[in-house]
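One structure below.
Some chains have been omitted; the remaining ones sit where they do in the full complex.
Each chain gets a letter, A, B, C and D, in the order it is written, and its residues are counted from 1.
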Amino acid sequence: MCLALERSKTTSKHILTLKISTMSGVQDFNEYRQRMNDVILGQDNKVIKRFFSLDNQTYEDGALSEVTKELLGLVASMVLRCDDCIKYHLGRCHELGVTREQIYEASSVALVVGGSIFVPHMRRAAEFWEELEKG
Amino acid sequence: MCLALERSKTTSKHILTLKISTMSGVQDFNEYRQRMNDVILGQDNKVIKRFFSLDNQTYEDGALSEVTKELLGLVASMVLRCDDCIKYHLGRCHELGVTREQIYEASSVALVVGGSIFVPHMRRAAEFWEELEKG
Amino acid sequence: MCLALERSKTTSKHILTLKISTMSGVQDFNEYRQRMNDVILGQDNKVIKRFFSLDNQTYEDGALSEVTKELLGLVASMVLRCDDCIKYHLGRCHELGVTREQIYEASSVALVVGGSIFVPHMRRAAEFWEELEKG
Amino acid sequence: MCLALERSKTTSKHILTLKISTMSGVQDFNEYRQRMNDVILGQDNKVIKRFFSLDNQTYEDGALSEVTKELLGLVASMVLRCDDCIKYHLGRCHELGVTREQIYEASSVALVVGGSIFVPHMRRAAEFWEELEKG
């Protein structure tokens, strides 16, 4: 969301280069997520490690399909209003071929159950979905 | 949930009859829900009436099936920890033929997303589902 | 909420009296609230005592009227979905002469902001308001 | 919470015995909790089973003592306003020898962090603690 700004070493006082990161919001999100997961799992905390492993297992195919479970995770994240969780499940839904219409129908359930307090999160979800579709 | 206790008119002081309501938790829930909805919709409040109408429209078949939407409503209710909303969506899922395995898989998503704070609500959901299956 | 059932001392095995409490939901609520507040404030915990005192001060007339502040407390309690807090503020609003139409308009704001997850609490609020009006 | 009311088989129409359950709130709570846990764990859902096992592991002695962790679980339950979770951790704290003063100090943190919306839950917590101390 913020510009990642990095000043190159100036070899002369006449030349200054601004490298403005062109990394997208999707890449930013994934990169930060991976980096901090590494920090967290690098601790020797068994409860946290087991929780992360259990979290992965939760969305596997079973009596409900992986797609349905990702949609459940998405709507749960929406009504609990966690932008990062919403982004994660939007990313997974996109990989699994969920359509734009389906995402908006899922969002409509979250909106009616969760109320207008969800609207600002729906805006950020809509923005992230646009980026996912652009690839 | 509470015993509905009603003392019949005693025709003699030697006879006292206790009529303990055999109305199930499911019937209790539906009856109270209908009765208070009537009170609320009996007010002349247009915003509330429109919301109730919109709520019904939310779960209709579309890009996502009615079953999927009810499951989304169920998991949203679970992570927001509203026992009555959970019961309502369990009832709808039961009518639509959702299986016990599917209900528990949906519950497992709610449990991992929402944490152990959901467990007491999962107990009441499990109890209500047993009653729904008994019919 | 539950029936308060008390068996009188039977003076003969032929006579058994069931005294079913006719205490209303409003009285029940107020009585329990007072009794437990006494237990809590009977502890020597200064933070809790100061908080209770601050809570009372919060709703006093100022730049906003007491009525407006009670309505703010009511809607805050509604979107946070605390039945007892809702009942308390409904009671205060009733004492201050807030009308039924105003209560339902305040509820409509809570409903749109907070979503359908508020509906079961709105049912219980509607029921309590009926009792308050019956006096 | 409700009275458990059971009519004995009347051996004559002149004698009717009301057996009013003397099971305390603590016993009620524990019995229901165990019964529904059995229903839930009786399903063949691996995610739920692993979560329950992980939940038990969470409060074991480590860098923080079991007592500290139970207090953390208690305050987490308080600010998330889950009466049953509060009761469970109050029970565990009582078993581990946490004092009344410590429980009220933990409650005061929950009250200041979580606000007056916690007060009704503090009332029920206070009531449950009284029962725990009566044994």
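As a convention for this text, contacts are C-beta pairs under 8 Å (C-beta built on N, C-alpha and C of every residue); 3 or more make two chains touch, one makes a residue touch a chain.
If you're wondering where the values come from, they're calculated on a predicted model, not measured in any experiment.
Undergrad: Total copy count of the complex, if 4 are in place?
TA: Result for the total copy count in the complex: 6.
Assume only the chains that are shown with their structure count from here on.
Undergrad: Please flag the chain sitting at the greatest distance from chain B, going by CA centroids.
TA: Centroid comparison gives A as the farthest chain from chain B.
Undergrad: Pick from C-D, A-D or A-C: which interface has over half of its contact pairs in common with B-C?
TA: Comparing each option in C-D, A-D or A-C with B-C, the repeat is C-D.
Undergrad: In angstrom, rounded to a whole number, how far apart do the mean CA points of chain A and chain B lie?
TA: 33
Undergrad: Distance from the CA centroid of chain B to that of chain D, rounded to the nearest Å?
TA: About 23 Å separates the centre of chain B from that of chain D.
Undergrad: Any chance you could list the residues of chain B touching two or more other chains?
TA: 2-3, 5, 14, 16, 55, 76-77, 80, 85, 101, 104-105, 108, 112
Undergrad: Please give the residue numbers of chain D that touch chain A in the complex, ascending.
TA: Touch residues, chain D against chain A: 46-47, 50-51, 54, 57-58.
Undergrad: In the complex of these two chains, what residues of chain B are touching chain A?
TA: 54-55, 58-59, 62-64, 68-69, 71-73, 75-80, 85, 99, 101-102, 104-106, 108-110, 112-114
Undergrad: Over in the complex, which chain B residues touch chain C? Could you list them?
TA: Chain B residues touching chain C: 2-3, 5, 7, 13-14, 16, 32-33, 36-37, 39-40, 43, 45, 47-48, 51, 55, 76-77, 80, 82-85.
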